[in-house]
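Have a look at this one before I ask anything.
All protein chains of the complex are present and in place, except for one that has been dropped.
First chain written, first letter: the chains are A and B, and each begins at residue 1.
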Amino acid sequence: MTFVVGGCRSGKSGHAQKVAEAASSTRRVYIATCIPHDEEMEERVARHRNDRDGNWRTVEAPIELPDAVTAAAENGNVVLVDCLTLWTTNLLLSPEASPHINRYTERLIDALDRSGCPVILVSNEVGAGIVPENRLARLFRDVMGTVNQRIAAVADEVIWTVAGIPVTIKGEKRPSA
Amino acid sequence: MTFVVGGCRSGKSGHAQKVAEAASSTRRVYIATCIPHDEEMEERVARHRNDRDGNWRTVEAPIELPDAVTAAAENGNVVLVDCLTLWTTNLLLSPEASPHINRYTERLIDALDRSGCPVILVSNEVGAGIVPENRLARLFRDVMGTVNQRIAAVADEVIWTVAGIPVTIKGEKRPSA
Partner (left out) sequence: MTFVVGGCRSGKSGHAQKVAEAASSTRRVYIATCIPHDEEMEERVARHRNDRDGNWRTVEAPIELPDAVTAAAENGNVVLVDCLTLWTTNLLLSPEASPHINRYTERLIDALDRSGCPVILVSNEVGAGIVPENRLARLFRDVMGTVNQRIAAVADEVIWTVAGIPVTIKGEKRPSA
């Protein structure tokens, strides 16, 4: 399992896609966690979708990501989850899911443990700026940082991206991807 | 002297504590720079305190950190300062200390130079987001960045943390901690 973490527009998704495409040329599953709320996000989603070729199947899992990973790993040769940041946002904003984020994270880790194919997960680093004035934003930074730490702890490989450059900070440096 | 720097919830404090506990099993001194202003911060302080075992003694030094480091290094086998970010905030918000931040930083560096035991310092990276609109926040970013640079310059080892993964960016990579 590979975890790719970096700032906004740091090349996370592009690098994660390369890792996934190097892992298998067929039956790739892309799990989108995004619920597009406005035109700005819809454009971003469409742009990302156009970057993927026909060997990708896209499924949407804004909340029930653990089950989606399990299903995708059964039917696919490689699974790409993009991204944990929107998933965490969706959990925080859902009145039903919000009190159970730790449980969701544990279920995701279980699903990753049991998956029989490579899974690549993408997430944002959101904690390296000034402390936000908004209390919800501070809560989100804390929760997101905790999710990132737990996923990185169980990942075989952690890659940090900056300015499009992937830097392997945990696990073996792969030769070419 | 080891300096651990990273974003919010990046695993800084946890890693710094591991480094300190590897350095000595007895007479560990934890220097808290925090002045808990509200319930949110009190909970965070209590959570951190519960993470430390009985071989830790806690002292508080919101402003007079240089003297606290000197005293702690005389009485302890290892000193952990958590964190320079709150210390810098306290200095900036103190009418007496605010004009003398450079002098405080020099006194801290002197105290670190003279300390006869390992000292581990924790600080936040706060400059990798968008320029804040608030002028005090911009000033804080500048001052914090300068303090971080000066401490990193004299540290034997600088560790940057992201998603709970420690990355040694200055000094020898320690085998196990």
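Definition applied: a residue touches a chain if its C-beta (ideal position, glycine included) is under 8 Å from a C-beta of that chain, and two chains touch if they have at least 3 such contacts.
This structure is a prediction, so every number in the text was calculated from the model and none was measured.
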Omitted-chain contact residue, chosen from A:Gly11, A:Pro36 or A:Gly171: A:Gly11
Touch with the omitted chain, as defined above, among A:Ala73, A:Leu91, A:Ala128 or A:Ala152: A:Ala128
Contact footprint on subunit A, counting only the chain that is left out: 6-11, 40, 125-130, 132, 134, 137, 140-141, 162-165, 167
Absent chain, residues of subunit B that touch it: 3, 5, 7, 123, 125-131, 133, 135, 138, 141-142, 144-146, 148-153, 158, 160, 169-170
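The rule is short, and it goes like this: only the chains that are shown with their structure count from here on.
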Euclidean distance of C-alpha centroids - subunit A vs subunit B, Å: 31
